[in-house]
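Left out: one protein chain. Kept in place: all the others.
The block that comes next holds chain A.
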Amino acid sequence: NFRAQSSGPHREGELRGPKVVTMTKLAQWLWGLAILGSIWAVLTMGSLGLELPSSYQEVLWPLPAYLLVSAGCYALGIVGYRVATFHDCEDAARELQSQIQEARADLVRKGLRF
């Protein structure tokens, strides 16, 4: 029963558009994997009676493993790239430091006891 969780009695949501029946993200993933998995199983087991050429079979069998590995590489590549290009806000830090000096002086003038 986890797959058809309605968006519930959120009046705000209904006000803005048609009510949508949503699945949890977990359910969406499980459905996706189940569908892909069964397509793969049907093709490799040949249970529909279709005989694929053996060269296709050779590619199909290890396909999930290949996909898994390439997904992992993709993830590492993306995260690595984003770490490498993460902005270091040196200017923002310098600006803040000088504004802190300015703020302290002004606040003392206004009578603040730090």
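Observations on the structure shown:
Note that a contact is a pair of C-beta atoms (placed from the backbone, for glycine too) under 8 Å apart; a residue touches a chain by one contact, two chains touch by 3 or more; residues count from 1.
Basically, contacts and distances are computed from a predicted model.
Considering only "Dolichol-phosphate mannosyltransferase subunit 1", "ATP synthase subunit d, mitochondrial", "Vacuolar protein sorting-associated protein 21" or "Dynactin subunit 4", the record for the omitted chain gives "Dolichol-phosphate mannosyltransferase subunit 1", by its UniProt protein name.
Touch with the chain omitted from the figure is made, among A:Leu33, A:Leu60, A:Cys73 or A:Cys89, by A:Cys89. Note that of A:Leu26, A:Ile39, A:Leu52 or A:Leu68, the residue touching the chain absent from this view is A:Leu26.
Residues of chain A that touch the chain left out of view are 7, 10, 12-13, 15-17, 22, 24-26, 29, 75, 78-79, 82-83, 86-90, 92-93, 96-97, 99-100, 103-104, 106-107, 110-114.
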